[in-house]
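What follows is a short report on a single structure.
Now for chain A:
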Amino acid sequence: MHALYFVLGVPLLGGLALALTGHRAYARDVNVGFSLLTFLASCVLTAQVMDHGPQFVWDKQFYIDPLNVFLVTLTAFVGLTTAIFSRPYMRIEQDHGKMTPPRMRLYHSMYQLFSFTMLLGFTTNNLGILWVAMEAATLTTVLLVSVYRTTASLEAAWKYFILCGVGIAQALFGTILLYMAAEKVLGPEHATLLWTSLKDIKGQLDPTIVSLAFVFLLTGYGTKIGLVPLHSWLPDAHAEGPTPVSAVLSGLLLNVAMYAVLRCKVLADGALGTAMAGQLMMGFGLLSVTVAAFFLSRQKDVKRMFSYSSIEHMGLITFAFGMGGPVANFAGLLHMTVHSLVKSAIFFTVGHATQKAGTQLMSEIRGLIKVNPTVGWGLMLGVMAILGMPPFGVFASEFLILTTAMREQPWAALFLFLALGVAFASILIRVLPMVFGDSTLKPLAHPPALIPVFTHLALALVLGLYIPPYLNGWYVQAASMLGG
Partner candidate 1 sequence: MSWLGVFSQLLALVTALLLAPLLTGWVNQCRALLQNKSAPGLLQPYRMLHKLFNKESVMAEHASPLYRTAPYIIFSCMLLACAIVPTLSTDLPLSPAADAIALVGLFALARVFISLAAMDVGTAFGSLGARREMLVGFLAEPALLMVLFCASMITRSTSLTTMVETLAHRELAIYPSLLLAGVAFVMVSLAENARVPVDNPDTHLELTMIHEALILEYSARHLALLEWAASLKLFAYSCIGLALFFPWGVADANAPLALLPALPVLVIKLAIGGVMLALIETLSAKMRIFRVPEFLGTAFLIAVIGLLVNVLLGAG
Partner candidate 2 sequence: MIKFAPQLINLFATLILLLSFAMISQRRIVSLINLFMMQGVALVITSFLLGYATHQPDLYVSGGITLVLKVILIPWMLHRLIRKLNVRWDVETLLNVPTTMLVGIALVIFSFSLALPVSRLSDALAGGSLGIALACILLSFMMMITRSKAVPQVIGFLSMENGLIFAATAVTNGMPMIVEFGIALDVLVGVLILGVFMFQIREKFDTLDIHHLEKLKEE
């Protein structure tokens, strides 16, 4: 059987199985087991694509090409490491009384189902099913965000549902318009929402319809990416859920939404012939980077601060893809990868830090290195990575993006430098006291899982120094497919 069936089937099965057994003590290990199987299946899938090139599965309903296969593997990998992290973390949460057995069942089964919806979104060839998968991902994460049942988390989950529901509805309207454009070219009987078929006829799609469709698709999926001004759900949702959920939301779900926008951008560029799609993306991206950097400086809650950092980085990625061209596209893809790795690593360490301190306020967390050197150093290295210090991968991608911007959009480059500088200063000022200095924190009851943190950081470091040739080849292929 094709590896794809395992990639999709294992998390689906896992979700169903954990719905029944998720509250038992071994459920945490079962969760890790399912994630491990998913990751192995995705590696096999990657190998297949490397050998045979882009492929269709199941009557053209699924399409795996360089763009989505590495995202699939990344998702499965981060899902695995987060599941490993979640083992001790949730155990401590249960000891602190914040989680009850029925909620653990919900948490574990939704975790696997969430993986399933993300992987479905990446691999489907049908733009309508992509929409369904995004909406399903929203639904599963809504339940995950509210799993603590506190007033703040209920508020965050409600806001998340309503605002993302509105956004996603606009994306559906855009999809309907795309279908209409396809019908005009292919006729009602053969009209289809398959992306590959649309890509073949993209030059013939009517520009008026496609431009309106792209605007709706960008605002709709852009809400899920967290582009300003549609971002207000993001800090709340990322900050109020359990830390493993924050990690996968920041690290993975934002990528799925970005991927959806990219697929639509390819169609829009082909149909419009102008640079409108790219310019829209650049505008939104720049706005997000600037606004997020300034909001960042005013945050007191550590997870909110890092979720604004996610908005900032996704804005930067959107800007890069908006510019287009082989270098910027390459940089955008690289940035997506390292951002997922580093941001989830940061959330892992932050999660343990907040557990030790019992609060998410940065003014109350002090001296992590003294109490638990691995958590402290993990956080310090993670923050250095996300701020773009060499030799981590983020430096490489930001360097490429900024140099391309200086060449093509000098004014925008000015704003980007300013915003990145402000973010650099704000985060560093807040993290240094958290990590160094004296501390009154107690050690944790169970040893934290820090292998995931250092694995991610190591990968980010490696990607900054040396990109393996096959990975490089992928990025280049995907970049050229994105065109622009």
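For anyone wondering why these and not others, all candidates are chains of the complex that A comes from, given by their letters.
The definition used in the following text is that a contact is a pair of C-beta atoms (placed from the backbone, for glycine too) under 8 Å apart; a residue touches a chain by one contact, two chains touch by 3 or more; residues count from 1.
Because the structure is predicted, anything quoted here is derived from the model rather than measured.
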item: Complex member in contact with chain A (any copy), out of 1 or 2; value: 2
item: In the complex, chain A residues that touch candidate 2; value: 126, 128-129, 131-132, 135-136, 139, 142-143, 146, 149-152, 154-159, 161-162, 165-166, 169, 172-173, 176-177, 179-180, 183-184, 188, 191-193, 206, 208-209, 212, 236, 240, 295, 298-300
